[in-house]
Each structure stands twice: as C-alpha cells, then as structure tokens.
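Excerpt of the complex: some chains, original placement.
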C-alpha cells in the first residue's frame, strides 16, 4: 500500500519573533501527518475511536535541522518505527515541499487505551490494524 | 467584592515574525482572565461544571491598540458588560503591567448550557451566581 506524504502550508501564526516557525509547532505537524497516515491506511481516528481504541502519546522527540519559514510548504513523510503488541512508534521526516531540504526529523511513541483509559494490546483488540501496521513496516524495509 | 486584575508574563512562543504577540493570543488571555475572575468570585469552572452548567462562548471581539511584546507582563481587568437571564458579556482591558499602557480592549459573549448542551437560564439554574454577577455589575457602576 502506497501512502502519500502529508503536505501543508506554513501558517503566519506559526512563526515566532526569530522569524522562523516556533519549534513546538513541529509537534502539531507530526500529529497532522500521523492522523493522515492512519486515514490513508483506512483506520482514521474516528474509526479507531468507534472501535473503542484510543491512541495515546507517551513520548515525543524532534531534531531541528533547518528552520521552516512562513510562505513555504512542508511535506511530512511517516513510517512505522517500532511495533509491539502494546506499543508503536512513528518516525517523521519534515522537508520543504519544493526543495526537499529537511527541516526536522522526529519520532512519536504511542500506546493503546480502551474506553476506560486502560492500556490494551492492539494485537488483540484491533488485529486487523495491527496486521496492516506490520505489513506497512515490512514494505518500508 | 474586590476582584484583583489578572497578571501574567508574555511568552516567547506567543510572538510572531512581526516581533509582537500574535493577535489570536489575546483571545487566550481573555479566557485566562475570565476564568480567574469567576474563581475569585467563588465560582470557578470546576464548581460550575459540577453543578451542571457550562459557559459557552458565542461571540468575541478585540480591538488592538498597541502590540504587546515578549519580555513584558500584561494585566487584564475584567468586568461584566451585560447580563440577562440567558446571556452574559465580559469586557476586558489588557494593559502593560508596568506602564499601564493599553494593548487591547475586548469583549466576550456567553450563554449557559446544561450537561446536554442545551441553553438554560442562569437565573434559574444558578441563582446564586446570577445574583453575584448582578451585584458585581452594580459595584462597577
């Protein structure tokens, strides 16, 4: 399955007085791209929630390489970095859409929660999604 | 009852590339000040929610006079602008804490909702709060 990169404009309100995008906004972009990635896989947020599974963020990392600027567009490529029955990590590369220059790389770590907020095994509660994520990892390699 | 102005620092991430606080952040400050105002009146958000009443925002206005800058502190003075059994508006003046120079004035308009999200009469569901807001309006005049 081919997943398209997530593309979006840089907004004026995302800049700070250094005349660059404030570093916290990259965390927003990672979220946007991750949600888009899951949707393209046929497992959008609404569907997961409907099935009673919430994906929680347990860790985040971002390495900043070159500041993104207002007036440009960025492209975020996601891939599954790690997958166990109870944990998942997503890796990100954020680049300028036109030049391909990399602004940042990142990773988000997740666990799965049921409606009561208790951790659950994705492999058990959503085996279909778990298989897709496994398959996606293999394709990437 | 004397309500103290709400004071807070301007944060770096609140600036934009014009080297001033981005105008949308003033709406955040109005919310912070309104919640603090209600708390000082003994009717914090938690208490209202516990009693089954949510305050919804139905309109917002802000007039920008002089940009606020990172590294300064702002002071927000609230007062009840209008009060009917089903509606309330809060007026704001946002000024530099040291110089008193006014950055902006604003207004937020609200209605009251029950747990099901239906509009209710504050005068009926929270008569105690309604009386306090009335009294507060008179004091201000």
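Should a chain be cited, it is by its letter among A and B, assigned in written order, with residues numbered from 1 in that chain.
Going forward, a residue touches a chain if its C-beta (ideal position, glycine included) is under 8 Å from a C-beta of that chain, and two chains touch if they have at least 3 such contacts.
Keep in mind it's a predicted model, so treat the numbers as computed, not measured.
Identical protein chains form the entire complex, numbering 4 copies in the structure file, with 2 of these shown.
Heads up, the rule we're going with is that only the chains that are shown with their structure count from here on.
The angle of the rotation superposing chain A on chain B, based on CA atoms and rounded to the nearest 5, is 180 degrees.
In whole angstrom, the spacing between the mean C-alpha positions of chain A and chain B is 35. The touching residues of chain A, counted against chain B in their complex, run 12-13, 15-20, 22, 24, 70.
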